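Here is chain A:
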Amino acid sequence: MNLMNFVYAFLLLLAAFVFQTTLTGINRKVVARLQRRRGPRFYQQFIDIFKALSKGSTTHGWVFDFGVVMALGGIMATAIFIPFGPLKAVPAMDNIFIIAYVLAVGMLGMAMSASGSGNPWASIGVSRALTNMLAYDIPFMMVVFGLIFAFDTSSLSGLAAIQREGGFLGWHVIRFPLGGIVAMISLQGMLGKKPFDSFIAPAEIASGPMVEYGGRHLGMLFLLHEFSTFIEVSLIVHLFFGGGATVAAFLVKYALIYTFLNIVSNVLPRFKIDQAVTFFYKVPLALAVVQTFLIIVVGMGVA
Partner candidate 1 sequence: MTFDILIVLMFLGAVTAYLVSKADLKAGAYATVLFSLGALVLLLLGRGEIGSEFTILFMGFEVTTIGWYFSGVMVLVYAMTAFFNSYWMDKMIYPGSYNFLYLFSLGGTVGLFFAKDLITLFIFWEIVVWSSTFIVPMGKSRRAAVVYYTISTIGSMATLYGIMLLHRISGTLDIQGAFAPLKNDPVLATVIFFIFIMAGLTKIGIFPFHIWLPLAHGSAPHTFSPVLSGGLVKMGAFIAYMSVGILPAYEAFKGSLTVMGIPIQIYALMILGAVSIVLGTLMAIKQDDAKKLIAYSSVANGGYILIGILLMDQLAFAGSMMHLFNHAIASAAAFLAIAVVAHRTGTTKISELGGMIHRMPLTYLTYLIAIISLAGIPPMGGFVSKWLIIQGLADQGLMFMALAAFFGSIGSFLYVFRPLAAVFLGQLAPRHEELASAPLLMKIPMTILMVLILFFGVLPGWILGIIGQIQVAAGIEPVMMSGNSILAVNGVLNTLNVFMVFGFGFLIALVIFMLMQKSRRVGLMDTYTSAEFIYTPELYHYGSAFYAPFERLYARHPSVEDFLMALAYKGHEAGLMVNALFFSHKPGVTVFWITVIVAVVTLGGVGL
Partner candidate 2 sequence: MINPVLLIAIPLLLAFVSILYKGYRNNLLVFGALVNAGLVLTLGKGEYLIGGFKPPFGINLVLDDYAFLGLLVINGLFLLITLMSLDKIGENATVLLVALAGLNGLLLTGDLFNLFVFLEITAITAYILSASSRQYQHSFNYLVLGTLGSGLYLFGLILLYAVFGSLNMADLSLKMATADTSQLVIPSLLIFIGLGVEVKILPFNGWVRGVYGNSDSLVGPLFSAVYAGAMLLVFGRIFAQVIPLGAYLKTLLLLLGALTLIAGELAALSKTRIREILLYSSIGQSGLIVTLFLSGLVFPAVMQLFNNILSKAVLFTVAGQMADTTGTDDAEALQGAFARHKLAGVAFTIAGLSLIGMPLFYGFVSKINLLFGVFSLDNYWLPGVILLGTVIEGTYLIRLLVKLWMPGEEGLVSHESHATKAPLEIQRARVMGIVVLSAVLLVGGLMPGMIQNNLSESGRLLDETTPVYLFDLKGGQ
Partner candidate 3 sequence: MKKALAMLLLVLVGTLLFMGIYAMEGFRPYGEVDLAQRVSQAYIDKDVTGENPEVVYGISKDLETGSANLVTSIIVNYRSFDTLGEVTVLFLSALGVSILFGSFKGRLRSRYQPNFILRTGSKVVFPLILIMGVYIFIHGHLSPGGGFPGGSMIASAILLMYLADEAFRIRIEGFKMTEGIAGSLYVLLGLVGLTLAGYFLSNFLNTGTVGALFSAGIIPVVYVLVGLKVGSELTGIITDFLKGEVE
Partner candidate 4 sequence: MIQYAGILLILIGIYGLLTETNLIKIIVSLNVFELGLNVFIISVGFVREGVAPILTSVNNHSGLVFVDPLPQALVLTAIVIGLGTTALGLAFARRIYMKHGTLNIEEIGGGIND
């Protein structure tokens, strides 16, 4: 780790931010079209973020501020670990378990800050968010566990490279279709999109964790949201869709998957949180266990 790594990391962060925010803007338009609206301009998301950042706000004590900084910092640190296509800011640190756990720092900061506001809506939102996490993460981790066992590496780029050796058919989503399905469903949960968005349900619990935020706090949360989306979608691209030999390939795959999920999300209703847990433990977890069993015991799909 030298200074150049950090410069590189900063640039990658910037790129990720620009890309994901643009994509979000585009998707707002896509969704609008689906709903027979015109929708905002594709750069509207940038305007929203910067506007929020520039406004004044209220705070509820130091942990409210500290939590936001910790959340954004943690998420950005995680984003640095994610390979941007073939590009990596920090060598040999794209270990999936590291990413999974570093991601939690940001989540914890966010939750802490929200609870620190003293608003019960926020706490309810956090409690749902954590429950949701317990639901989607287990099936996902199980599938990942199978992959690691099969290919003896827990490096994202390593796993992606292995897929690319077999061309399109080598993608894990093809070789391990059950795992692919599980991963896509889990990703939906991670992104907090319908049907798994009960923790921010705006009409029900006043946007849950976000209820007390405004101004720079809210702007930072927007940033956080973009980065965490970037992390989560990239994970799936690397794990199941062959990553990216070039930055362009990576971004295309990324954009397609994200848009697909967004569209799916918009045609679905919302699960109650306990329904979400039950669903994840009934279907995806079972699929994940079957998939992992096939990988570990039968060796199916492993070259």
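Here is the rule we use: contacts are C-beta pairs under 8 Å (C-beta built on N, C-alpha and C of every residue); 3 or more make two chains touch, one makes a residue touch a chain; residues count from 1.
Regarding candidate selection, all candidates are chains of the complex that A comes from, given by their letters.
What you are looking at is a predicted structure, and each value in this text was computed from that prediction instead of being measured.
Among the chains 1, 2, 3 or 4 offered as candidates, the one in contact with chain A in this complex is candidate 1. By the touch rule above, chain A contacts candidate 1 in their complex via residues 1, 6, 9-10, 13, 53-63, 65, 68-81, 90, 92-93, 95-98, 101-102, 104-105, 107-108, 111-112, 115-121, 123-124, 126-128, 130-131, 133-134, 137-138, 141-142, 145-146, 148-149, 152-155, 206, 211-212, 215-217, 219-220, 223, 272-274, 277-278, 289, 292-293, 296.
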